[in-house]
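This structure is in structure tokens; I'll ask about it shortly.
Missing here is one protein chain; the remaining ones are kept as they sit in the complex.
We just call them A and B in the order they show up, numbering each chain from 1.
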Amino acid sequence: MKKFLIILLSSILLPVFWGCNREQYSGEPTVALVVKTLNNPFFMEMQRGAEDAAKELELNLVIQAAEREVDVEQQMQIIENLIQRKVDVIAVTPSGSRELIPVISRANQANIPVIIVDTRLDEKLLKSDGAQISTFIGSDNFEGGRLAGIYIGERLNGSGKVAILEGIPGHETGDSRRLGFLKGLEESPDIQIVTSQTANWERSLGYNVFENILQSYSDVQAVFAANDLMALGALEALSSNREAENEVIVVGFDAHEEAIEAIRNGAMAATIAQHPYEMGRMAVENASRILKGEEVPDEIPVQIELITKASLPDL
Amino acid sequence: MDSDIILSMSDIRKEFPGVVALDDVSFELRKGEVHILLGENGAGKSTLMKILSGAYQKDQGQIHLNGKEIQILNPKHAQDLGIGIIYQEFNLNPHMTVAENIFLGREPVNRFGIIDEKKLYHSARAIIQDIGVEIGLNKVVSEIGIAQQQMVEVAKALSLNARVLIMDEPSAPLTKHEITQLFEMIRRLTKQGVSIVYISHRMSELYEIGDKVTVLRDGKYIGTKKISDINRQDLIKMMVNRDLDEQYPARNPKISEEVLRVEGLERKGVLSNINFKLHRGEILGIAGLMGSGRTELARAIYGVDKISAGKIFVRNKLQNINSPRKAIKLGMGFLTEDRKSEGLVLVLTVKKNITLSSIDKYLRFGVLNYKDELKKVNHYIESLRVKTPGPNQKVLNLSGGNQQKVVLSKWLCCHSDIFIFDEPTRGIDIGAKAEIYNLMSTLTQKGVAIIMISSELPEILGMSDRILVMNKGTIAGELTREQANQEKIMEYAIGEPGNYN
Partner (left out) sequence: MMQIQNIRQFGTFIGLLVLCLLFWILSPYFFTVSNLLNIAQQTSIIAIISVGMTFVIITAGIDLSIGSVLAFSGVVMASALHAGVPIPLSILVGFSVGYVSGTINGLLISYGKLPPFIATLGMMSIARGSALWYTNGRPISGFSDSFRFLATGDILFIPTSVWIMAIVYIIAHFVLTKTKLGRYTYAIGGNEKAAILSGINVNRYKNIIYGVSGLLGGLGAVILTARLNSAQPIAGVMYELDAIAATVIGGTSLMGGEGTIYGTLIGALIIGVLRNGLNLLGVPSFIQQIVIGAVIIGAILLDTQLKKQKE
């Protein structure tokens, strides 16, 4: 019976572990990247970037994720285990802006530098807990919004009526995108913002809110949605609305797969692409710099890009 | 070899870890005969039949079918060889119709692979007509009676061209009338050349339906006789090697004051106008056919089922018994008919079952005192002679007789003095039966009052001081020990009492 159990366990575990524990570059430091989940293309890209950078820099890289994106406690456990394992740097895309702060303190105590990627931590709580992070690497949402503003300004030749679909108010990401957009429009002073309303990041609300906007402002010429889901909702509202006489320019954010498709077939004008690959790459590169004792800035913006039909590669 | 012999098993041996279940057993079956397989529980009848139906593999010995030696690999293989078995627990899907059950897994399909309902019902009808019974093919199995379900099982076996049909205690769940129908069907089948292996304990049936009888005892072959050549007493001797008369203890009842009185008890649609008294030291037998309301009466008194009218007095005090808990507090103990599903927690140990209802007695400030508990449990294991390797054995592994003793111990732990035994010896072998009877007798000597429900008339006659006969939910007659005999009880039970009182 005992034998049976041992054989069972070993036969399951041994082949799996074979090679998992082999450090590729023996003697070199190990960097850990803990993402929210690995069943999202965004984080898979990030993983690819990190792996490429690790290969170039000849660093050991461990990538881990919780089974469920919302399970911040499991993410915490993973980080605790990585502290036990004495990895040299931990990079994290936090599943919770506040919940991970205690474990970051523990990493500090173990003298393991922490890099935060993509999602910001709660600054106030971070400070009150005395936790330290080495740097934040993330998209510059403000810059993305600005690019969208410039694009719409150019498309409308400097004058026209524009609507904005906001994210949940008070959400750092959405606010930055909206403020950036307004900044980008400053170069076209004749453009008028007719309305700016929230659609809670949701597609169905994007549809409803934009349909209402079309009722009140049938002459609206362009709309900027703070994410692609709301932009896609707005597109659906447009296609079912007969009263909109002129073509409406729809610009979203995130380079969602469906949005790219809509841009390709001409329904949507543009979106802003983040570069998760770059995030992963920069996380590892900066980890390497920290290990060498070099200074890294408190915040490292990741390049962001406007995508239009013209910039898309042909299929 | 006799060409009539369609099946023969010779020198069959089967061992289980630690037990020889069958030791050189032989068995021959002729075409068209009803061959009774007789033996106490644990004699090896079921094991032998399970080998024949492919559920077990023999260790040694040969099986010949139509003169050719065969190996029966699995139940499916047995079916293909034309051997069908009907267990006590039916293998039917309760949510499907009769016809669907008969052809379950072998439904005729049309060329699109869709079940051909018309053909299905047509074939089912042919088989049912062959058996000569009336069953609605469209009826869902859960809505038909036990007897009819049994017929469906038979039909299923026949649809597989069974030439040998094994029936394991087929009459046990049936009423008298249904048994008559069963026998008619068996006779029709044998005329068609089907051979029947019939397992049963009921002596009277054997003489009615059997052609030959083979007796097993303790896994050994004792002998095969023509039914017409052997009488009851001799058969029983073959089975137990002991005279039957000894099994009922000579009782010397000391019947004193009344402990229980039931007045005008009624449970709508089930029980009506029931009146009786029970006294200290008395065994009150309750006889009646299946479905006459005997168990229902016990459940009503014991507080399991709500009564719609009537009064129950315990020791001359009117009581409202609304739960088994209340009944137990009043000193009642109920030994249910079905020990496995109602009387015992099979996965728990002997100890835990024995103290289940009296756990409060072993609590000290809410904490169980294992020592006290074990002492009490060992006391009953010894005094009732419960055959178990120890108090921590799961009751699952005990024989029927010992399980009954465990249930009895449970109530003795509560110091119960009104016992309701529902079929106290069902599924218990003859040796253990005598022990149970002795225990009941001893209990009454100590002043306990017993209500004993039983379908076995000899048991009722042998044990009771007084006998109530139930029919259609009410008490049809009351007989003293002296007045009673099988015929009188039967007449009350079927509702045509003669002028005996």
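Going forward, a contact is a pair of C-beta atoms (placed from the backbone, for glycine too) under 8 Å apart; a residue touches a chain by one contact, two chains touch by 3 or more.
Keep in mind the model is a prediction, meaning the values are calculated, not measured.
Contact with the chain not shown here comes from a single listed residue; of A:P41, A:P102 or A:P189, that residue is A:P102. Which of B:A55, B:M96, B:M290 or B:V304 touches the hidden chain is settled by the complete complex: it is B:V304. Across the entire complex, the residue among A:N81, A:S159, A:S216 or A:S311 in touch with the chain not shown is A:N81. For subunit B, the list of residues touching the undisplayed chain reads 302, 304, 323-325, 327-329, 334, 336, 341-349, 352, 355-357, 359-360, 363, 366-368, 370, 392-394, 396-397, 410. For subunit A, the list of residues touching the undisplayed chain reads 1-2, 4-6, 8-10, 12-14, 16-17, 20-21, 38, 62-68, 70-74, 76-78, 80-82, 84-86, 96, 98-102, 122, 125, 128-129.
Heads up, the rule we're going with is that only the chains that are shown with their structure count from here on.
Between subunit A and subunit B the centroid-to-centroid distance comes to 71 Å (mean Cα coordinates, whole Å).
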